[in-house]
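One protein chain is absent from this view; the other protein chains keep their places.
In this document, chain identifiers A, B and C correspond to the written order of the chains, with residue numbering beginning at 1 in each.
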Amino acid sequence: MHCLTLTPRFYETDAFGHINNTVVAGWFETGRATVFELFAEADKPAVMPLILARIEVDFVGQIYYGAEVEIRTRVGELGNSSFEVLQEAWQKGALVARGRAVQVHFDHATQRSAPLSDDKRRLLEGLR
Amino acid sequence: MHCLTLTPRFYETDAFGHINNTVVAGWFETGRATVFELFAEADKPAVMPLILARIEVDFVGQIYYGAEVEIRTRVGELGNSSFEVLQEAWQKGALVARGRAVQVHFDHATQRSAPLSDDKRRLLEGLR
Amino acid sequence: MHCLTLTPRFYETDAFGHINNTVVAGWFETGRATVFELFAEADKPAVMPLILARIEVDFVGQIYYGAEVEIRTRVGELGNSSFEVLQEAWQKGALVARGRAVQVHFDHATQRSAPLSDDKRRLLEGLR
Partner (left out) sequence: MHCLTLTPRFYETDAFGHINNTVVAGWFETGRATVFELFAEADKPAVMPLILARIEVDFVGQIYYGAEVEIRTRVGELGNSSFEVLQEAWQKGALVARGRAVQVHFDHATQRSAPLSDDKRRLLEGLR
């Protein structure tokens, strides 16, 4: 599992006085950077062999401005050419949001999904 | 069904050269404004009796800068105190993303979910 | 002069209940798309020969959710290799923000500023 601590930003609030829901999708992407790093080729961010197929976010509690948020990220099920990333956001000791992302290993040359090598599988298992 | 046409903004792109995935969560919120209007009390945006419980987004195709996007929004299943909003994003005649949101009717005074009145149910059914 | 009409989005509000100030920088970038189009080479957004050197925004009045905003964009002073873009945001008949951007014509091959051709100057003068 990987933990990232974020400080909510004022522009991330909305007129309801809390952090806007859509911001959480961005925070979870930021938490998944730890996964992207396993696939990134040095200095070629534009060709990373991963595609995001699906996200799900459950909003469990209000998220407030003025207190840190911890984003916990771990790898869930591993498929042949795709995998699941499971995430949680915690604030002041409470779970405030839960996320799930499905990432597909993708070959940009052939424009098709590509099996995960044993090497990549081992790296992903390290994030369980 | 409600249709909203958006022009992708340059700052919504990312280093992969397309619209960033997390932006779509914001576009779908914008499309749901047509639902929020059914519940808003004039000039009191901060007390709207709706809470977002869950979002799901399926990323079906790349979304490009330079061509309009149509956000289609309709109400799905109606529960006792919650309802489903089903959304699609279309660009250049192709479906590029699909979304589902679960909105809960919420009483801020009691901090609990509240049954949907017949009046609100009729309004929601008008968006099917 | 070029006019663009935007509908403020809910996630663009902040806890003060209005549109967040930092959003206006994004709206003005969106208004400048009319300038970018004069320089864009077809399907090569990543190599547009323009760099943003400076922005200024004066926040003249509150910007509200729930009413359209018009972004007015025109070219100001033309220098040898740079030019000024002057912008205004209007809502409900009132000026709410004023912006100024300095764009530099840039040669990515040499990594230096490049003089504006007579052709480009004529195009820019058409946006006065």
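Operating definition for what follows: a contact is a pair of C-beta atoms (placed from the backbone, for glycine too) under 8 Å apart; a residue touches a chain by one contact, two chains touch by 3 or more.
None of these values were measured; they are calculated from a predicted model.
S.K.: Just checking the interface: what residues of subunit A touch the absent partner chain?
M.R.: Touch with the absent chain occurs at residues 7, 9-11, 13, 17, 26, 29-30, 33, 36, 45-46, 65-66.
S.K.: So that we can see where the missing chain sits, which residues of subunit B does it touch?
M.R.: Residues of subunit B in touch with the missing chain: 10-11, 13-15, 17-18, 20-23, 65.
S.K.: For subunit C, which residues lie in contact with the unshown chain of the complex?
M.R.: Interface with the chain not displayed, on the subunit C side: 15-17, 20-22, 25-26, 29, 45-46, 48, 51-59.
One rule holds for everything that comes next: only the chains that are shown with their structure count from here on.
S.K.: Distance between subunit B and subunit C based on Cα centroids, please, to the nearest Å.
M.R.: One centre to the other, that is 28 Å.
S.K.: Rounded to the nearest whole Å, what is the centre-to-centre distance of subunit A and subunit C, using the mean of the C-alpha atoms as each centre?
M.R.: Roughly 32 Å separates the two chain centres.
S.K.: For subunit A, write out the residues touching at least two other chains, lowest number first.
M.R.: As it turns out, subunit A has residues touching two or more other chains at 15, 17, 20-22.
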